[in-house]
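Accompanying notes for the structure given below.
All protein chains but one are shown in place.
After this line comes chain A, so read on.
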Amino acid sequence: MPNINHKKAILALEDGRVFEGFSFGADGESFGEVVFNTSLSGYQEILTDPSYCGQIVCMTYPLIGNYGINIDDVESRKIFLSGFIVKENSPIASNWRSQKTLSDYLGENNILGIEGIDTRALTKHIRLKGAMKAVISTEDLDIKSLVKKAKASRGLDGVDLVKEVIYDKPFEWNAKGRYKVAVLDCGVKFNILRRLEERNCKVVVLPADASADEILKLKPHGLLLSNGPGDPAAVTYVVSSLKKLIGKIPIFGICLGNQMLGLALGGKTYKLKFGHHGGNHPVKDLRTGRISITVQNHGFCVDIDTLKKNDIEITHINLNDNTLEGIRHKKYPLFSVQFHPEYGPGPHDAQYLFDEFIDLVKNYKR
């Protein structure tokens, strides 16, 4: 009998659906909300995106790890997600920039990977039943026990995960630049900082709980609200600082930043059934009619109907499901988008929004 030398691992969902596979990366037991990502490439950027904190990510593309891991393509200082699900992990890495295999990288970061999963079946399940809590384990292989544990786990709703991913102190990303931009870090991706740096900005990163006064004291030319994990409604402290900042300084919000801005402007957010996670979502800029293929990673969304249309212009819309993708204030210098113009991974189409932010900063008369 041919021996199968992989270590067995089980993925159990809170609704009782179970998938058996093999472990790669670290061993152990890990909890999170299962979401699927439809990007064909970019697993390294996904692994290091702090917005996935508290989540277990299933890659819908089946062959993962092919080009390995390199030092340049990280999006933050570590891996924040709690588990990684693939159909097949490549035991070798083939790329001139690769420094290690995916498996080694997960192992070093103590992250559980599970392979051999019918990821399409899992994806369909999530699509039909919604994102849900789950556990991956190599220790406990008892299905009933695992389902029970998954059910009892924390989940995302109402939980402030931002606190778990932010830097605890302010720091300068780069020292020089014509425009001083403060980035309110809720789990910021390096690509946001890189895009600002490229555009002649001096970038200062402040922790999410920085007060409005602390921010204004820095006298930045503009403020960028970053992406971040979890439920926007749980990050009340940012929303209250924002209320004080609106109208006082040019603001650009990305993803969670968009949601928090929406809340600060009096809107409401809600949870999408299974969210948008991938690099192929068409978004229309309603001002120009142009379509960008965008990078998306969000489970929550601003409710279009709760925004005051007198003050707020809807600038972007998702063509797949007509959900809100971007807003602009009609009086104050602020705008935000639900997707990721900074990319990493995914298409670069929406970069122009950083230019718009620079224009906003440039033209703002204080």
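Convention: a residue touches a chain if its C-beta (ideal position, glycine included) is under 8 Å from a C-beta of that chain, and two chains touch if they have at least 3 such contacts; residues count from 1.
Convention: contacts and distances are computed from a predicted model.
The UniProt record for the undisplayed chain lists the protein name "Carbamoyl phosphate synthase large chain", from the options "Xylose transport system permease protein XylH", "Carbamoyl phosphate synthase large chain", "Chemotaxis protein CheA" or "Energy-coupling factor transporter transmembrane protein EcfT". Across the entire complex, the residue among A:Gly42, A:Gly155 or A:Gly326 in touch with the chain not shown is A:Gly42.
Residue A:Arg97 is the one among A:Lys7, A:Arg77, A:Arg97 or A:Lys219 that touches the chain not shown. The missing chain, though absent from the display, is touched by one residue of A:Lys133, A:His221 or A:Lys284; that residue is A:Lys284.
The residue from A:Asp15, A:Glu29 or A:Glu88 that touches the chain not shown here is A:Glu88. Listed for chain A, the residues touching the missing chain in the whole complex are 1-4, 19, 36, 38-42, 44-45, 60-63, 66-67, 70, 72-73, 87-88, 90-92, 94-97, 118-121, 123-124, 127, 278-282, 284, 289-291, 293, 319-321, 343-348.
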